[in-house]
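Omission of a single protein chain aside, the complex is shown with its protein chains in their original locations.
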Amino acid sequence: MQLAMIGLGRMGANIVRRLMRQGHDCVVYDVNAEAVQALVAEGAVGADSIPDLVSKLQVPRAVWMMVPASLTGQVADEVAAVLEPGDALIDGGNSNYRDDVRRAAVFRESGIDYLDVGTSGGVFGLERGYCLMVGGPDAAVQRLEPIFRTIAPGPGEIERTPGRSGDFAPEEQGFLHCGPSGAGHFVKMVHNGIEYGIMAALAEGLNLLENADAGIREAQHSAEIAPLEEPEFYQFPIDTAKVSELWRRGSVVSSWLLDLTAAALNQNPTLDGLAGRVSDSGEGRWTVKAAVDVGVPVPVLAASLFERFASRDEDRFANQVLSAMRLQFGGHQELPSGDVLEAGSRRSESGKGS
Amino acid sequence: MQLAMIGLGRMGANIVRRLMRQGHDCVVYDVNAEAVQALVAEGAVGADSIPDLVSKLQVPRAVWMMVPASLTGQVADEVAAVLEPGDALIDGGNSNYRDDVRRAAVFRESGIDYLDVGTSGGVFGLERGYCLMVGGPDAAVQRLEPIFRTIAPGPGEIERTPGRSGDFAPEEQGFLHCGPSGAGHFVKMVHNGIEYGIMAALAEGLNLLENADAGIREAQHSAEIAPLEEPEFYQFPIDTAKVSELWRRGSVVSSWLLDLTAAALNQNPTLDGLAGRVSDSGEGRWTVKAAVDVGVPVPVLAASLFERFASRDEDRFANQVLSAMRLQFGGHQELPSGDVLEAGSRRSESGKGS
Amino acid sequence: MQLAMIGLGRMGANIVRRLMRQGHDCVVYDVNAEAVQALVAEGAVGADSIPDLVSKLQVPRAVWMMVPASLTGQVADEVAAVLEPGDALIDGGNSNYRDDVRRAAVFRESGIDYLDVGTSGGVFGLERGYCLMVGGPDAAVQRLEPIFRTIAPGPGEIERTPGRSGDFAPEEQGFLHCGPSGAGHFVKMVHNGIEYGIMAALAEGLNLLENADAGIREAQHSAEIAPLEEPEFYQFPIDTAKVSELWRRGSVVSSWLLDLTAAALNQNPTLDGLAGRVSDSGEGRWTVKAAVDVGVPVPVLAASLFERFASRDEDRFANQVLSAMRLQFGGHQELPSGDVLEAGSRRSESGKGS
Partner (left out) sequence: MQLAMIGLGRMGANIVRRLMRQGHDCVVYDVNAEAVQALVAEGAVGADSIPDLVSKLQVPRAVWMMVPASLTGQVADEVAAVLEPGDALIDGGNSNYRDDVRRAAVFRESGIDYLDVGTSGGVFGLERGYCLMVGGPDAAVQRLEPIFRTIAPGPGEIERTPGRSGDFAPEEQGFLHCGPSGAGHFVKMVHNGIEYGIMAALAEGLNLLENADAGIREAQHSAEIAPLEEPEFYQFPIDTAKVSELWRRGSVVSSWLLDLTAAALNQNPTLDGLAGRVSDSGEGRWTVKAAVDVGVPVPVLAASLFERFASRDEDRFANQVLSAMRLQFGGHQELPSGDVLEAGSRRSESGKGS
């Protein structure tokens, strides 16, 4: 089958490669001509503009956009302007599902099928396949199934879920028509929201393990600093790289994110060079906002998002306000920072009425 | 090698089976004589009391306890009373690591090696192997390594972590000497704390997906109830059984807990018959308390614990207080429960000053 | 000064009364003619339609709307249709500040000044005065200051903030021009978000006090249920009505919400008759969404919102998923509900590997 790809960044290019390996024909375009040339060298047909790309496609056409979310609207308009009724336009990027709902309604008037495809897989997708969450009209999704089946991981060697038998359902092959326009990115959004929560659970737990030796470290500062309560219970210098490797086998928390954590800690056990200013990429925010809209409590997902904000010091004024109140009601001065503080901050003050 | 097992519940019995399959000799005891007989029929040596059990062991002896945490202290004392210097006593249950620290110090005086072994694997451990987190003195841990290696899953077919090569390290085989006495159960405790967080992340996300059709349901109640803001964005009847199956392939959230979720939802897509009163089993609580002790923030792990408390209505008085305040300052009456409330509770009231 | 009021519910009517007591002239309208008559009897000029109301005003006119947020847009359009350039339209309801930003831009084109006034005070406002958070164009705000000053509480007997002297600033009198259109309702929104957090802090703390006797109650269920760890430390039957009264004097948590809590608990110490299904009224949701938009961490405000959702069982499917997972990996059955559970749910299970 034939697919056009606009946007040849890491993900777009690797999806093209995965399709070509299975015999699909790809026509490719990117604002960066070198990215086009690289894929032409691997067998793709190149295009030097969106109209050129569209002109090289058989009808009904299928055009996949894999561009930054901030550009998707503009690119979609440009493509739609040269498509014809019956063609399909696919947004495989990380768009807000609300944009899909809006765009699909617009393009529907022109007879163009608009599909939103949440795509998970990251840098490993070329080999591992991409998990595809698809939203859009039934007929178009059905027509493009060969494409989705190829991009997706397939059933692989993953143990089959008890109760399932016979032919593999689409979801067992790694793609699913989740519902009408927007449903694909909605499911992808929630997927990423969950991702934040799992990441935070692992990170918080490992941080606790990393500090399981607080009772030992405390002793080194005994002169200036009041001791940790019950330091005898915090005498464990835990090797988090080994523990994360261990948990990959037979534990309840085994997961792909744990695999990655084990790899990261094996390479760099102290994580030197990372400042711990954690970015977030939209879907975590949209997940919390959607949950608020429909009244679903998501304390864990929200907490994991807010931890990231705080990691970037977005809590600064709030913390200054807290210190200011403490100064007002108790005359409490902030502790100085520095080496002493590191130990000091791990214990509580005491004996000061408030 | 020879191992004695006290406590032949599901986990104790299956550990014995796994050991015997690999040629180890097991002497077994349980207060339930039938449980003993069942394993004798499979090749174990039976005992009818703790002294009997100990008398059937070669020195240096190794006795593994797999009993409810509330009984461990008492059983440990009974066993220790008939052990000799150089013997090893292993607690494989879900003890609080603080008890290990205390007990190890006591038994050390008698020359008995006390080991704490956090054991993860649940009902799947017999086939999959148990992930073992070991705390205790070096020499004893080393002596018992053949036992640990057999109980553990082994390297299996799990892809090796990049950067690791050569012989498989213990952690790659599924067991790890985590540190001195208590370290095993400390790491297991944190493991379970993380487990709570991952479970909550998945559960919250799936709940949001389950409510992604709020805009459709709202319409059915339009007469009495003010509409959801922007119902057009919540028109997705998502099949959570299919989505959880989908995510098992190529997604970032793939994990064993997701595998189990997919299985549960495949069997019972609406989860009928479950009341959603979620129990907790100690380690999640201990994790939060340990984090508080050492001053490590664990908002996600704590939120996941508190969700469980709230699922059992432990938040009832707090919620009554909130309703009482609202009644005081705004004259707000509680909405009646029932069918109308289900829709109504998903949207906000408006237009009432406070 | 003259003010027209549309919407004579509790707040609208009381604002009119407060204005008339200070000599202002009020022209009033409501869809409910009885509400109009009641205020006419107290000295207001009545109107039987919006055009009638507007026709009775001197230019430049000032019309205050105090209607449910869901109707504000429609009423504003009706009023604006009969206003003239230079007139002012005031929304004193609980609108989303985003609606103010949009409406103000529209009305600005017609030369009408649109003001948004967040109004706090609840049922106590008539006597206590209303705290006013005003957004809109400078000149109009200045023109209406006599109105705001009268509706606001005034400096009262509240101790003056150290460092302030001379004439009372507007904020010391209980009204403030917070910024351009939308700023008033933005500040009111955040006010309510904070209100949720303070309410939750009090409610959670009182719930803990209410359960400080867990160690006593446990003993009554000792036959079937494993004991609370360390019940000796939870032997306190605390009188929360007395404690909340106590804290009103000299404590750090003294606050108006505490005053109300003390009143509620004094009337009804067990809060019988309240189901604890807590409503929320929009602003808490908007606060969390705004914080997510600008990347400000609000874990406490969000947690307080999610507690309300959970109080209405919006966490049900999530909790069922958790129980389903536990059943899968550990064979854990849910505890039965009922009397025993009440005690049982207050302690942790133990001794079950996972």
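Structure notes:
We just call them A, B and C in the order they show up, numbering each chain from 1.
Note that in this section contacts are C-beta pairs under 8 Å (C-beta built on N, C-alpha and C of every residue); 3 or more make two chains touch, one makes a residue touch a chain.
Just so you know, these numbers come straight off a predicted model, no measurement behind them.
Listed residues C:9, C:60, C:137 or C:295: the one in touch with the omitted chain is C:295. Residue-wise, the contact with the chain that is not shown comes from A:122, picked out of A:51, A:86 or A:122. The chain that is not drawn here is touched, among residues C:182, C:276 or C:330, by C:182.
By the touch definition given at the top, chain A reaches the unshown chain through residues 10-11, 66-72, 92-94, 119-125, 192, 195, 199-200, 202-204, 206-207, 210-211, 226, 256-257, 260-261, 263-265, 268, 271, 274-282, 285, 299, 303, 307-332, 334-335, 337, 341, 345-346, 348-354. The chain not displayed touches chain B at residues 252, 285, 288-289, 292-293, 295-299, 302-303, 305-307, 309-310, 312, 314-315, 318, 329, 354.
Contact residues of chain C toward the unshown chain are 97-98, 101, 120-122, 125, 128-131, 133, 152-159, 161-164, 169, 171-176, 178-180, 182-183, 186-187, 190-198, 200-202, 204-205, 207-209, 211-212, 214, 228-230, 232-239, 242-243, 245-259, 262-263, 266-267, 287, 290-291, 293-301, 303-304, 306-307, 345-348.
Basically, only the chains that are shown with their structure count from here on.
The innermost chain, defined by the distance from its C-alpha mean to the mean of all protein C-alpha atoms, is A. Here the CA centre of chain A is 36 Å from the CA centre of chain C.
Chain B and chain C have Cα centroids lying 40 Å from one another. Inter-chain spacing, taken between the CA centroids of chain A and chain B, is 26 Å. Within chain A, the positions touching two or more other chains are listed as 252, 293, 295-299, 303, 306-307.
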